[in-house]
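The complex appears here minus one protein chain, its other protein chains still in place.
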Amino acid sequence: MISLYLGQQSWLHRRPAGLKLLSLAAISIGLYFVSHPFWMLAALLAVLALYASVGRQALRQLRLLRPLLFLFAIMFLVQWWSVGLAAGLTLVLRMSTLVLLANLITLTTRMDAMMSAITPLLLPLRLVGTDPARIAFAVALVIRFIPVLLAQLHGLKEAWTVRGGGRQVWRLAIPMTIQAIRMSDHVAEALAARGGIQTSPGHATHSSRSHSSAKESHSEG
Amino acid sequence: MKDKSLVQIALYAALVAALGFIPPVPFAFGVPITAQTLGVMLAGVMLGPWRGALSMLLLVFVVSLGAPLLAGGRGGLGVLAGPTVGFFLGWPVAAFFAGLVAQKLQRLPLLAATAIGAFTGGILVLYICGIIGFKLVTGNNWANSTLTMAVFIPGDLIKVAITCLVAQAVYKGLPGAVATRQP
């Protein structure tokens, strides 16, 4: 299963998902009222202490901030230039704190626990004829497709390199997309041959109707 | 096969995720560009507005649950708290408009319709969402927000071009797979 979730146990793991989500929301809003860089730094250090209390594995996940560093640098420069140094520091510190805190919830909450915590939010979808069972199935399909697509991409990249390759790697997007579409055709076929997706009683006709009304696309030989 | 649409919706969500595993290419002046928005534009053009939007909504859902599927292994609630949240939540909207415009322009040649569609959805609409999100999260003013985000636009123009070439190639081989070209 592809997830950021850390398999170990900690005090934060044992808190209910709903409580963690609510606390996160409250703290995030609270942080917007902090405007001095010193207090913002204190908040960041407090979050780092939380990471440390969960364990070494959690501290290692601080690297999740790395992809954002470039953007943070631009944000800091623009803010410094237009408002001032203190404002620039506060902004970047607040962003880091928010992102790290939210990540910490993800690291310590299992995906299915998160899903059941937010399922009540999905209930309105029933009104438009979408069965939550279909959503759960779609999530499973996405998780299932990713490693297969990555293997395809890897295979294409290898063949590209062996044949001399070159810098225009983007060309691989074409065979990649075509292979992906063919795969989804096969999967749809296999799914139908195994009886299709189960729908909860009373929903079967409605949801199947709403999906078959979308244009049936190509058949492929 | 009544579940075919659902499978296709999941496929494009997974495709955008898979594109995130390609290491970001440093473009002009070191601005990193990722391949993911290419997938967002493709989802709109290939699946059409509604299914394209649903597909991206599904990805937003999976990522928010904690799957590290954004470029650089990002995922979870941190994305929703971060400065790029507007872009992330803008993906369904972008795919919708890319699909809608490409479909409305069906009379134009495929390359033109796809280019205008991908540009409208993947750049115009997406940057509006992205800048609004950035402004709300960071508390910056409009000018600063726009300025900060503008550095990513050249890279995204390249992705519009690639979207067109992919759509054209797929249409040649599997004409039924490009929903925005169906009568």
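Lettered A and B in written order, each chain numbered from 1.
In this section, a contact is a pair of C-beta atoms (placed from the backbone, for glycine too) under 8 Å apart; a residue touches a chain by one contact, two chains touch by 3 or more.
Convention: contacts and distances are computed from a predicted model.
Of the candidates "Cytochrome BD ubiquinol oxidase subunit II", "Nitrogenase protein alpha chain", "ABC transporter ATP-binding protein" or "Electron transport complex subunit A", the chain left out of this view carries the UniProt protein name "ABC transporter ATP-binding protein". Across the entire complex, the residue among A:P16, A:G84 or A:P147 in touch with the chain not shown is A:P147. Touch with the hidden chain on the side of subunit A covers residues 1, 140-141, 143-144, 147-148, 183, 186-187, 189-198, 219, 221.
By definition in this document, only the chains that are shown with their structure count from here on.
Annotation: 15 Å between the Cα-based centres of subunit A and subunit B.
Considering their complex, residues 1-11, 13-15, 17-18, 21-22, 24, 30-32, 35, 38, 42, 46, 48, 50-51, 58-59, 61-62, 65-84, 137-141, 143-144, 147-148, 151, 158, 162, 165-166, 169-170, 173-177, 179, 182 of subunit B touch subunit A. Subunit A meets subunit B in the complex at residues 2-5, 21, 24, 28, 32, 64, 66-68, 70-72, 74-75, 78-79, 82, 91, 95, 98-103, 105-107, 109, 111, 114-115, 118, 134-135, 137-139, 141-143, 145-146, 149-150, 153, 170, 173-174, 176-178, 180-185, 187-189, 191-192, 196-197, 208, 211-212, 214-220.
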